[in-house]
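One protein chain omitted, others in place.
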Amino acid sequence: MLYSPAPMHIPDGFLSIPVAIILWILSIALIAIAFRRVSSDLGEREVPVMGVLAAAIFAGQMLNFSVTGGTSGHLLGAALATILLGPWASILVLTCVVGIQALIFQDGGLVVLGANIFNMAIVGSFVAYAVVRLFQRLSGGRRWGIIGGSFAAGWASIFIAALACALELALSGTSPANIAVPAMGGIHALIGIGEGLITLGAVTLVLAARPDLLKSGQEHARATVWVWVTGGLITLVLAVLSPLASSHPDGLEWVAEQAGFLEKAREPGLSIIPDYTFPGISNEAVATILAGIVGSLLVLAVALLVAYSRRRKST
Amino acid sequence: MHANFLDPYQEGTSPVHRLDARIKLILVIAFILTSALTPAGAWPIFTLLLSLVLSAELLSDLGIVFFMKRALLALPFVLAALPLLVTVDGVVLLALPLGLSITQQGLERFISISLRSWISVQAAVLLASTTTFPEILHAMRALGLPRLMVAIIGLMWRYLFVMVDEVLRMLRARTARSGESEFSGHRAGGTIFWRSQVAGGMAGSLFLRSLERSDRIYHAMLARGYDGEIRSLPQPGLRPVDWLVLFIVLLLLLSLLVLSRILWG
């Protein structure tokens, strides 16, 4: 029925709480800035424009094209939204999309929502913006800059967001960096091609039908130099840090442990028979069984309650 | 075409349906936090958390099967944690070829992560399937989400179904013209690049039409007196039973958390 356009929505349980909290804080700060920027650009029109476009991006993620043998390319939309609306509006629109996906469709977790917003809405938009600006500069505003820029922005937004996702998993001790980074990076380097192509197709159409939109998108973005500098920095840092982390996974684990992101793995050998005592019970196995019994009783009681109230209702 | 299948809300009058949405939202987040903070290997605590969410599912009257099906969503991501089996040092349980071995600590961490995500997803499904979207929106507003954000998300939800319908109709129109030539010499389908550009064209026209639609909506809002300020009616107070449920469940979660931290932390 529903699918993730790219396997990048982290579910709950996969990030450690400190990582999740830090990314929440970062995301909230940037969303707040985005709100200020967009409000001053759009004024009263903000609500309808952002709301309808968020719905459009959400629906647009259902668009696909077949690649080969049952696989297909999809759209995530961060690059498209950035090119057409500017980076700040894009952050808002994608935050709404990612938030709804988590809250209503369980596509990505709730406690880790800050991280998913960070990866897909913020990193995605910033990186896309940096790439688009780079191509504009290089091409001097000529057509090939727009074409090449849309493809590259689509690709990079997916690829770099995936690297961020992999690093977060590694920092949380959920997936070792030397496996997560190449795996996520590799898969999304391919998925990103689909994103780049669809973004290119969409921008081509807008260029044909409403070239004015692309121009205005570039103009009010000009004021925000630091966005594309930041986007460029994120790209560079992640692109350099990821291979580093993946070739020294112990280094990252060390950082994570120092920062308290990781529950320290207990010393091997000591934990087979833990040396704590449950009040009156001395063994984890017994505690587990006890918990199982308590749990089953709870479930049973509720089931009986439901059955009983149903009977009462039907009579 | 009707995209209503998107709405995960299931009609009902169960106690879970009737619990105030604000309380539900807080409890679901507290529950997911608790499971995230429960240390790996604290099996008794995980068992109790699981029975807690199972009980709530039973109370919701929607049937456990429904929840199990929806909870499969998080499953593919478990792949990301799979390497832990062989990369965590510890007591060797099973030696594999290529010099790899599954360790007890690795297994413990892997299962804990999978369990956490499985029970967390169930809690999230419970929230979404027993609470209407406007209720969730109100709850988010009550818990401090900025008015503007709530207004945007509300409008997004309103037009989500319209947009999805639009996309489905476009896809349908594309399928209708995706035919094969009568001469077997021609390979149908065109190139990958061309197909991607067609999909991109759909995305582009969807975007343009949405932008124009948002203009019309804005004018309709102005016509009814919209001035950029979002107003809403005050929310009704909480019933005593809502407070009671909130208090008891939070206490329960907190004690489970403290217990797990003391015994396994």
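Quick notes on this one:
For reference, chains read A and B in written order, and residue numbers begin at 1 within each chain.
Please note the rule applied: contacts are C-beta pairs under 8 Å (C-beta built on N, C-alpha and C of every residue); 3 or more make two chains touch, one makes a residue touch a chain.
One rule holds in what follows: contacts and distances are computed from a predicted model.
Entry comment: the absent subunit's protein name, as recorded by UniProt, is "ABC transporter ATP-binding protein", drawn from "ABC transporter ATP-binding protein", "4Fe-4S ferredoxin-type domain-containing protein", "Methylenetetrahydrofolate reductase" or "Fe-S cluster assembly protein SufD". In the whole complex the chain that is left out makes contact with A, B. Residue-wise, the contact with the chain that is not shown comes from B:S178, picked out of B:S178, B:S232 or B:S255. Screening B:R169, B:H219 or B:R239 for touch with the missing chain picks out B:R169.
Residue-level contact of chain B with the missing chain is found at 166, 169-170, 172-182, 186-190, 194, 198, 201-202, 204-205, 208-209.
Listed here are the chain A residues that touch the chain not shown: 204-205, 207-210.
Convention: only the chains that are shown with their structure count from here on.
Averaging C-alpha coordinates per chain places the centre of chain A 13 Å away from that of chain B. Listed in rising order, the residues of chain A touching chain B in the complex are 1-2, 7, 9-17, 20, 35, 39, 43-56, 58-60, 62-68, 73, 75, 77, 80, 84, 92, 96-97, 99-100, 102-107, 109-111, 169, 173-176, 179-180, 183-184, 194, 197-206, 209-210, 213, 249, 263, 265-266, 268-269, 271-272, 274, 276, 278, 284, 287-288, 290-292, 294-296, 298-299, 301-303, 305-306.
Residues 5-8, 28-29, 32-33, 35-37, 39-41, 43-45, 47-48, 50-52, 54-55, 58-59, 61, 70, 73-74, 76-77, 80-81, 83-84, 87-91, 103-105, 109, 113-118, 120-121, 124-125, 127-128, 133, 136, 146, 148-149, 151-160, 162-164, 166-168, 170-171, 189, 192-193, 195-208, 210-211, 213-215, 217-218, 221-222, 226-228, 230, 263-265 of chain B are the ones that touch chain A when the two sit in their complex.
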